[in-house]
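This is the structure I have questions about; it appears just below.
Apart from one protein chain that is not included, each protein chain of the complex appears where it belongs.
Coming up: subunit A.
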Amino acid sequence: MTIKTSKKTAVDVNAIRRLIKKHKKNDLMFAALGMFVIASLTITLIILFLDLVLDGYPKFTLDFFTNFPSRRAARAGILSAWVGSSLVLLVTFFVAVPLGIAAGIYLEEYAKKNWISDIIEINVSNLAGVPSIIYGLLALGLFVYSFGLGQSILTAGLTLALLMLPIVIVSTREAIRAIPIHIREAAYAVGATKWQVVLHHVVQYSYGGILTGVIIGMARAIGETAPVITIGALTFIAFLPPSPVSIDPPFLNFAWLNAGFTVLPIQMFNWISRPQHAFHINAAATGAVIIILTAMMNGFAIKLRYNVRKKIKW
């Protein structure tokens, strides 16, 4: 009897060993598969980016940045596009950032648990999932025609601000949530009002996280094409909007807000859509400019967040 069982366990041990071996092999195989998938994705994308940069390389001259678009591909540049992108982003920044931070502060610090804050919460998360082209349709119906703002820099800036708003709100809330309650309690204990607590402590300590969200949102706004096309932005612009600053008083003017414009991704789209190969080179160069710009902004934001997380020890 004892011999029988020991024999049986001996068989089982071998079977178990085989089983373990098989499972360990599966384990290794999956690890290899995972590495392969990640490596091949990264390599594919690196090849695509390199190809883009190499295609556009002949156009990386100063002229490309200082010339207007032209019917002749060799002379065409992205002056009006990068000026347009910068001005649109200026509007976006000044609308989305204050509004987004204020909304984030309200939801985290002030909102009571009631149906109003529930509705706002649901709305913010839904807005983040709305396709960007829908914002373009909203802007077309509302800003362009109902408000009569036309196809202007102001319209585009406001449209992109709506797109960016959920990003700023979410990152503000995350940054604020990371601040422990005792910071607030300490401030209240020395007699601060709610707003003083928020302004002097909560915002001060969360600005790194908020800034990360703002930069990521701005980088996204640079690359957004569909909503700006939908409001009817022109694709061929060979003039610059009026300068926002002047040497004569009152130094600032706002005529540029109503000017027609184009932006970098639309200029790129326009060049891709042409049949001649020479324009495709321009498109590749513009694409490289957009990618380098957004990658730098996103890279900075990711680094910033990493530093903020590492530095803060409550």
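Here is the rule we go by: a contact is a pair of C-beta atoms (placed from the backbone, for glycine too) under 8 Å apart; a residue touches a chain by one contact, two chains touch by 3 or more; residues count from 1.
As a convention for this text, contacts and distances are computed from a predicted model.
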Choosing from "Phosphate transport system permease protein", "Cytochrome c, mono-and diheme variants", "Fluoride-specific ion channel FluC" or "Hydroxymethylpyrimidine ABC transporter, transmembrane component", the absent chain's UniProt record names it "Phosphate transport system permease protein"
Touch criterion as defined above, residue of A:Asn14, A:Thr44 or A:Asn307 at the omitted chain = A:Thr44
Among A:Thr193, A:Ser243, A:Gln276 or A:Asn307, single out the residue that touches the unshown chain.
-> A:Thr193
Mind listing the subunit A residues that contact the chain we can't see here?
-> 23-24, 26-27, 30-31, 33-35, 37-38, 41-42, 44-45, 48, 51-52, 55, 98-100, 102-103, 105-107, 110-111, 116-117, 119-120, 123-124, 126-127, 129-138, 140-142, 145, 162, 165-166, 169, 193-195, 216, 219-220, 222-226, 229-232, 235, 265, 268-269, 272-273, 280, 283-284, 287, 290-291, 294-295, 297-299, 302, 306
